[in-house]
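Up next is subunit A:
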Amino acid sequence: MDAAIVTFYMFCGLAVVAATGMVFTKNLLYAAGLLAIVMLSLAVVFIYAGAMFLAVSQILIYVGGILVLIIFGVMLTSRKPGFSFEAGTHYHFFGWLAGLSIMVILIMTILDFDFTRWMHPPEVPDNLSGYTSIQHIGVLLMSKYLLILELAAIFLLVVMAGALQIGAKEEGGKAS
Partner candidate 1 sequence: MTMDQYLLSFLIFTPIAGALLVLILPAKFESQYKLVGLGALLIMALILIRIYTLYDPQHGAGVYELEAFHFVEHAPWFTLDLGAIGSLRASYLLGVDGFSLPLVMLSVVVLLAGVVASWGIKKNLKGYFSLYLLLSGSVMGCFVALDFLLFYLFFEFLLLPMFFLIGLWGGLRREYAAIKFFLYTLLGSVLILIVMVMLYLSVQEGDGEAFFKTFNMVSMTQAENFIPGSALDPGGDQMLWGWPLRWVAFLLLFIGFAIKVPVVPLHTWLPDAHVEAPTAISVVLAGVLLKVGGYGILRAGFLIFPDGAIEFAGFIAVLGLISIIYGGLNALVSKDLKRLVAYSSVAHMGFVVLGLASLTNEGFSGAIYQMVSHGLISSLLFLVAGVLYDRTGDRMIEKYSGLAQKMPRFTAISVLGLFAALGLPGLPGFIAEIMVFLGAMTAAKGPDPLFSIAIPILATLGLIIGAGYCLWVLQRMYFGKFYVHNPAWEKSLIDLTKRESILLYSLGLLILSLGLFPSFLINIYEGTVEAAVSGILETGNAILNR
Partner candidate 2 sequence: MIPISHFLLFSAVLFGLGLIIVFTRKHILMVLMGIELMLNAVNINLAVFGHWDTKFQQGQIFALFVILVAAAEAGVALAIIIKLFKNFKTVDLSRISGLKD
C-alpha cells in the first residue's frame, strides 16, 4: 500500500478519534484541543482532495482564528472561582438516537451510491494547464467570485460592527 494513502487513512482515523473524544470529554479545554487536532487532520485530508488553498485557509482561519476565538470564549466565560472546565451532557437517549441514526443513514446511503462517475481523474481544461490550483482560485476570486468576495467583505465588516456593539462594555458605569 502506498505510504501516502496510509497517511491519509491515519489522519482520517486521527480526526475521527479526536472527534469521538470531543463527544465524550468532560473538559472544555480538552475538547478545544481535540477540535484543533481534527482541523489539522482535515487540512491534510484537504490536500489529498487536491484543495491546497483550502488546506492553507483551514489552518489559518480555523486553527488560527476560530479556535482561538473559542478558547477565548472558554476563558472569558469561566471567570468564576472554583470553575473547572467541566461541561456536562444531557439528552442522552434522544440526542444519540437522532445523531447516530442520521450518521448511519448517511453512511448507508453513501455506501449505496454508485460513484463510477468519479472513478476517473478530473480533466483539466486546456487554458488552465499553466496554472496551479491556488493561482486559479486567486484569479477566480477576483473575477467570477468578485461579487461574493465583496459581499464577504461587507459581511465581515457589518458582523464585526454588530458583534462589537454587542460585546462592548455598557457605558455610563452600568458595566458589570
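A quick word on the picks: all candidates are chains of the complex that A comes from, given by their letters.
To be clear about the criterion, a contact is a pair of C-beta atoms (placed from the backbone, for glycine too) under 8 Å apart; a residue touches a chain by one contact, two chains touch by 3 or more; residues count from 1.
Just so it is clear, the structure is predicted and the values come from calculations on it, not from any experiment.
Contact annotation for this complex: of the listed candidates 1 or 2, subunit A touches only 2.
The residues of subunit A lying in touch with candidate 2 in their complex are 5, 8, 12, 15-16, 19-20, 22-23, 28, 31-32, 35, 38-39, 42, 45-46, 48-51, 53-54, 57-58, 61-62, 65-66, 69-70, 72-74, 76-77, 80, 87-92, 94-96, 98-100, 102-104, 106-107, 110-111, 113, 115, 118-119, 121-125, 128, 133, 136-137, 140-141, 144-145, 148, 152, 155-156, 159-160, 162-164, 166-167, 176.
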